[in-house]
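Removed from the display is one protein chain of the complex; every other protein chain stays in position.
Just so it is clear, A and B label the chains in written order, and each chain counts residues from 1 on its own.
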Amino acid sequence: MITTTHYLILAAVVFAIGAFGVLTRRNLLVMLMSVELMLNAANLTFVAFAKDLGDMGGHIFPIFIMTVAACEVAVGLAIIITIFRLGDTSDVLDLTFMKDIKSG
Amino acid sequence: MDNVIWIIPLLPLAGFLINGLGGRRLPDRLVSFVGVSLPIASFVLSVWAFLQLLKLGEEGEITCTLYSWIFSGNFEVSLAFLLDPLSCVMALVVSGVGSAIHLYSVGYMHGDKSYARYFSFLNLFLFSMLVLVLAEDLVLLFLGWEGVGLCSYLLIGFWFDDMEKAKAGKKAFIVNRIGDFGFFIGMALIVITIGTLNVPGMKEILENNPGVITTGMATAVTLFLFVGATGKSAQIPLYVWLPDAMAGPTPVSALIHAATMVTAGVYMIARLNFLYVLAPTTMIIVALIGSFTALYAATIGIAQNDIKKVLAYSTISQLGYMFTAVGVGAFSAGIFHLMTHAFFKALLFLGAGSVIHAMSGEQDIRKMGGLREKMPVTFWTFLIATLAISGIPPLAGFFSKDEILWKAFSTHLGSIGILFWALGLVAAVVTAFYMFRLFFMAFTGESRASADVKKHIHESPFSMSSVLLLLGLLSAIGGFIGVPELLGGHNTFERFLEPVLPHLGSRFSEHDAHFWEIVLLVFSLVAAATGIFLAYVMYVRRADIPKKFAKNYKAVYGLVYDKYRIDELYEIVFIKPFFALGWIFSGVIDNWIVDGIVRLLTAMTAGLGRLFNASQDGDVRVYGRVLLGGLLLILIIVVFGRV
Partner (left out) sequence: MIEAIIFYPTAAVIVVFSLMVVLHKSPMRSAMFLLGTLFFMAFIFALLSAHFVAVIQILVYAGGIVVLILFSIMLLNIKKDEINYERISNGRFVTLLTSGLLFIILAVVFLTIYSGSPAELPAEFGTIREVGKLMITNYLFAFEAISLLVIASLVAAVVLVRGLIYKSQEGDDS
């Protein structure tokens, strides 16, 4: 018997994996992809609850989330490309402009 | 009327402030005027106070309380001055002789580049000394005690450009301080046992309730106080600063190291006589040290060639007499000698100053001589003073010294007094000897000075010679107020001080006393005459004897000349180990341990900083992890807080 809880646990797993990826990978694009994973897990949670509660709002929200994700990816990719063109790198460890130049 | 006493010390304090703060910009004449007139005013006020005191009769005393200074539990100290016969005598001597010396200084220090500073310090000294003698409470006395020590340092090292002179000042202060430490412990013990440091209060408590302090404790207290006295009044073992103190200007030597400051120890014991009589052991020790010092210092004096050094050792020796007196219980005799000594010792120093001034700074008596024609006033007054100190009647010194010797011999403490008397008698011989040696070598015979110096020899200006004449007069007739009944006098001095300094009685019956007193008188006269005669023979008639003596007994002579090498002994025993200890503390403990702790702290802070540095290294993922961690924390609190 597949209860709502199964879906929720699945969503939690994917979310945790996505979080691990964001905080661990050095490549900017892979980090972006991990963020997408996390957003997806959130979508799954919404839809699972929609079924459980009989509320269609849980279907509307993932649509919005996907839209926002699309916008975010667009802008984010533009930034990454700009960084790449300027610094020739896609490694997050090279982006330390906020750090004081003098410290070691 | 009684509220006026505090003005007596205040006047010289005002002089200190005026000359000290503005003196450099004032013309010398104004500085002199301020610096001399204020002490004279102080003296006039003292005389007036003396007359008021006489009006009050036998048990008269005047107290003047300004305000309550310290109060802590049961212990209270008020800023109060007491004028009784003892402090009155002291105030008169201090302000009188002090004023005279201030006047003398006008001529002596003429042209000095720090003229104003000199007078301001000298006035400050007078203030401190007057506070000391007029204080009603031991704490206030100690204030004055410290103050005169400070002024001694300031004035000894007055010409501090000369390193040797500065060092002399330092030595004086440090040795004094050692004594002061003992004094302070004594005061602390008094507070613990008696409970107050107010002198009349102490007396009352001890009279009504003598069990409050055991004999042992009394001995301890008085001994500690006496340690302070040995420092201030240059007795064994803390006398070593006084000869070095001659580096200061001669009027300073006259005032501080002859007439007044060094007598503070004697005054203190006289003031606390009611405490000292409770500790006969201490009194014996005091008398022993006093009489021994008298002889000891006298022997050093016979080999010195610097005119001021001879007088310095002479001062130490005469102070020994005063301590002998108070040690055997003859407090008023001690004060009497204090007064006469002030007269003739000040005169001797000022006369020496006159000579040095005339001889263009020469202080070695081997280069002097033949000053009679060119400096008559100095010559005759110096002679009077020398006769006085040698104990020749009817000059002042005879009466006071003889009184001490008699009281020592007949002390109620027992036949140990004979020892004190014997030491004092031999010292008297030596005193007469070295004083006349000094006189003969410096003033008589052919002049041994260089031609240059000889040309400049002149009598001192009137401002200086007038003081010499005044002191000469006092040295001559000053003794008459203390003529004992034996010789037909009324012993006025002792009777005046009787309310404060009680008579302790002798070990002889009335009849025996008279007999012995006459015997001792004869002994004293013979002693003085012997000393003078020996000096005459060795330094006037046959001047080759001293040289032969020095050659044949080189070791002994060398030892005496080097003041028994006590300074060197102190250097090895005390000073070098002290410096080594200091080196340990600074080099090892300060450098390694203390600095090490500081360096450890720095390293810890830096290390901690480096640790935290990692959290801000620019890696955004670390920031994210921290965020996540914080989020988890909140979640845990929220979720599991409800469960």
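Quick notes on this one:
Quick note on the criterion: contacts are C-beta pairs under 8 Å (C-beta built on N, C-alpha and C of every residue); 3 or more make two chains touch, one makes a residue touch a chain.
Since this is a predicted model, take the numbers as computed values, not measurements.
Note on the chain not shown: across the whole complex it touches A, B.
Considering B:L21, B:L51 or B:L632, the position touching the chain not shown turns out to be B:L632 (whole complex). Where chain A meets the missing chain, the touching residues are 1-10, 12-21, 23-27, 29-30, 32-34, 36-37, 40, 43-44, 47-48, 50-54, 56-60, 62-64, 66-75, 77-82, 84-85, 90-91. With the whole complex as reference, residues 621-622, 625, 628-629, 632, 635-636, 639, 643 of chain B touch the missing chain.
Operating definition for what follows: only the chains that are shown with their structure count from here on.
For the pair chain A and chain B, the distance between C-alpha centroids works out to 93 Å.
Of all residues in chain B, those touching chain A in their complex are 613, 616-621, 624-625, 628. Listing the residues of chain A that touch chain B in their complex gives 19, 22-24, 26, 92-93, 95-96, 98-99, 103.
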